[in-house]
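Showing just some of the chains, left in place.
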Amino acid sequence: MTYKANTINSMQNAIDQLSRPESARMVYMPQHGRSMPSVKVLSELVEKLREVIFPGYFGNASLHPENLKYHIGVNVDRIYRLLADQVLKGICFTCKAENSYRCEDCEDEALDKAAMLIERLPEIRRLLATDVKAAYLGDPAAKSQGEIIFSYPSIRAMTNHRVAHELYKINVPLIPRIISEMAHSETGIDIHPAAEIGEHFAIDHGTGVVIGETSKIGNNVKVYQGVTLGARSFPLDENGNPIKGIPRHPVVEDDVVIYANATILGRITVGKGSMIGGNIWVTKNVPPKSKIIQQRPLDQRYVDGAGI
Amino acid sequence: MTYKANTINSMQNAIDQLSRPESARMVYMPQHGRSMPSVKVLSELVEKLREVIFPGYFGNASLHPENLKYHIGVNVDRIYRLLADQVLKGICFTCKAENSYRCEDCEDEALDKAAMLIERLPEIRRLLATDVKAAYLGDPAAKSQGEIIFSYPSIRAMTNHRVAHELYKINVPLIPRIISEMAHSETGIDIHPAAEIGEHFAIDHGTGVVIGETSKIGNNVKVYQGVTLGARSFPLDENGNPIKGIPRHPVVEDDVVIYANATILGRITVGKGSMIGGNIWVTKNVPPKSKIIQQRPLDQRYVDGAGI
Amino acid sequence: MTYKANTINSMQNAIDQLSRPESARMVYMPQHGRSMPSVKVLSELVEKLREVIFPGYFGNASLHPENLKYHIGVNVDRIYRLLADQVLKGICFTCKAENSYRCEDCEDEALDKAAMLIERLPEIRRLLATDVKAAYLGDPAAKSQGEIIFSYPSIRAMTNHRVAHELYKINVPLIPRIISEMAHSETGIDIHPAAEIGEHFAIDHGTGVVIGETSKIGNNVKVYQGVTLGARSFPLDENGNPIKGIPRHPVVEDDVVIYANATILGRITVGKGSMIGGNIWVTKNVPPKSKIIQQRPLDQRYVDGAGI
């Protein structure tokens, strides 16, 4: 390929503009030397977590009781190392210091936090086992628990969430969010790592589900595709920036079912044992044992070619 | 990286807990020796199917009438082998026997079922050609049928579905479900492999579409993004498990259009030629030639800063 | 693996059927010698664009002010070459000529259009910087602008859109659509490359958002997950094909907020400063400063086991 002279000029010009410090600053170019977390490495990490949490389903090994421990051991080792490295990058990403601070000092913190996650893995497995059970009991189309573990997007999303939530609780920056977004991209289920979710949580189909940062969900709750637990408007500080951390998402108590595409907004409570019908917009508290559904639609005779 | 002594201890402890048989049983660890189907292999399989069904669009070959047969021949060969292997793994996954049974005996069954799918490929192509036509006639933004085949998520989803549905009909376990979930993850369109769908089926945009296990859809039906054909509640057996296989999803007759985010639940019938407006919740039969739309929203004047 | 005799026959039979010219024509097999654009190459292209637009966030380099120009320079070079090649394939895909026309003649056009995109990159960066700012101001859960750039699906979708839109404006065929579909698959956000979108555009969560071909969106607009800016029915020409290019999607003026799952259809105008509540179906003009929300749902007491 030969470049035309004016092409070389116009490319040169674009390169010059794009390299100007003020242009790079406009898009918040990170302080130099910061290397970013890697979505590819985090994907491997999550795959390894899945192998450890659900032994025998993922990875290419053939597990039996005698070799289980070796495989768990090696995978835990690898998880620890990958995670420590990524947590370190997450810490470096958010630290403010410029010259006086060496990110290498954060290494100890990263190693400790990676080890803390390892300690929580048995509990994460226990919680996910309740989610598998809930999915099985809630779906007549499911042939077995194994099918759910292997192929249901809800279990994939909840595995990422329960891991991300533990990392969130020990103040790991950025990484939990990336892990959540990976599940979001794969499944269409968007759960903020900070959201608190009880046992036996079921998500059916799941595409379009949104569960916001300060949501609290009890036990035995089931949501369908397109359900939003979101925020209404939020207060700004004196600089016009949103104030962080104010509870602004719903509390959903035990034994609630929320049908497809229901939008529930604000710090309201959906009371225990309630049934929320699909396609409704809920911004007020719902007492326990409520059943709320959309108004009946208008019913007309369709005239061919009339359009909607 | 040097491990701290207490890190080694806590990792050791986690490994021990995670390796305990009772903990592994809690997450239904498969009987040993079972090797699982591979999403990666199934992805290659589906790519090869796409190359065979829509010659000239996918793969890196340059096809012309003289070499078409070679490419079809090689791809069919590969599909047969990949599929037989994965079907075998699907059969092994679900078989109950523990000692007396050797999965190798299932190989003949797997080979036969793979061959059956090959036989159905011309018919699958014919059906998909009607879907391409429907998409073209239903979308003024489409420049050509080729653009639809190459880039529309609905065709991607329907290719997976029509293949998965054939596998479902010949009782291949697990694999159809995985193929459906692959399309679900890529397109946000979630069609159960058992769903029966007629000719000239169009899905516009598609994200969030859910079509449940016992749905029946006629010819010339069009659905938009976010449409659910789902189930209402379902009966449980004496053990509290959902009873399988009961018809519980809608029947949609010919020439129906369903607009975005409509949720249609239960074994109801949407009559021929009806138009279902968006964002509504439908749980009752809809007579032919109906047009049903949402109640008009409440209309207010917005006060700056008032929030919702 | 040994093939059974009847398997060989039935495979042979399927291969013969699938190779018949009339069967291949049914699925619009491209004229021979046309090689298709590559989704894999376009993925690399978009990654490189992200590296250039948001320096320091993507790619595995460690950028500082002294080496920024080298990295921009090399990436721009690669973008130019990848893009020229793909644009050429897009042109070849759509050209009608059969014998008299050699696609090689289109090469100059492809090189020129690739160079034009390079020239627009500084402006694309400027626009995306406003989108980052809007996302940050609109989300209390966001910790920093960097987190938004690195991990928010809306920025990913808007990067693809703003690039695809530039390519659309200079009449590059097919490629813009593929770039849009790549974002759609990853994020669930489906924006037609032709849609005109102003500055400071925010999409929250995003799954299920659809923005149609002839939509026009002003500045400072925010939409939530599941929002559709779609078309109502459209006129057909004398052959029954949809007439292309007629304005049929909404105009959304400045400072509008549209909540989750709202469906807005047809060439209507949503007036400046309006607030559209979630889960509603809007097919009529909305005056400026309106606030419209769904009718209150029906409220009932839930009886255990009653189902919906």
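We just call them A, B and C in the order they show up, numbering each chain from 1.
Heads up, the rule we're going with is that contacts are C-beta pairs under 8 Å (C-beta built on N, C-alpha and C of every residue); 3 or more make two chains touch, one makes a residue touch a chain.
Everything numeric in this text was worked out from a predicted model, so none of it was measured.
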Homomeric assembly size (copies in this file), of which only 3 appear in place: 6
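Basically, only the chains that are shown with their structure count from here on.
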Intersection of the contact lists for subunit A and subunit B: C
Interface numbering overlap (same over half, different under half) for subunit A and subunit C: different
CA centroid of subunit A to CA centroid of subunit C, Å: 23
In subunit A, residues with contacts to at least two other chains: 188, 207-208, 226, 259, 261, 265, 277, 279-280, 293-295, 306, 308
Residue ranges of subunit A in contact with subunit B within the complex: 52-58, 60, 62-65, 68-69, 72-73, 76-77, 80-81, 84, 111-112, 115, 118-119, 121-122, 125-126, 128-129, 132, 136-141, 143-147, 149-153, 186-188, 205, 207-208, 224-226, 232-233, 259-261, 265, 277-280, 283, 293-304, 306, 308
Contact footprint of subunit A on subunit B as seen in their complex: 1, 4, 7, 10-11, 13-19, 21, 23-24, 26-30, 32-38, 93-94, 173-174, 177-178, 181, 184-185, 188, 190, 192, 194, 207-208, 210, 212-213, 226, 228, 230-231, 234, 240-246, 248, 259, 261-263, 265, 273-275, 277, 279-282, 289-295, 306-308
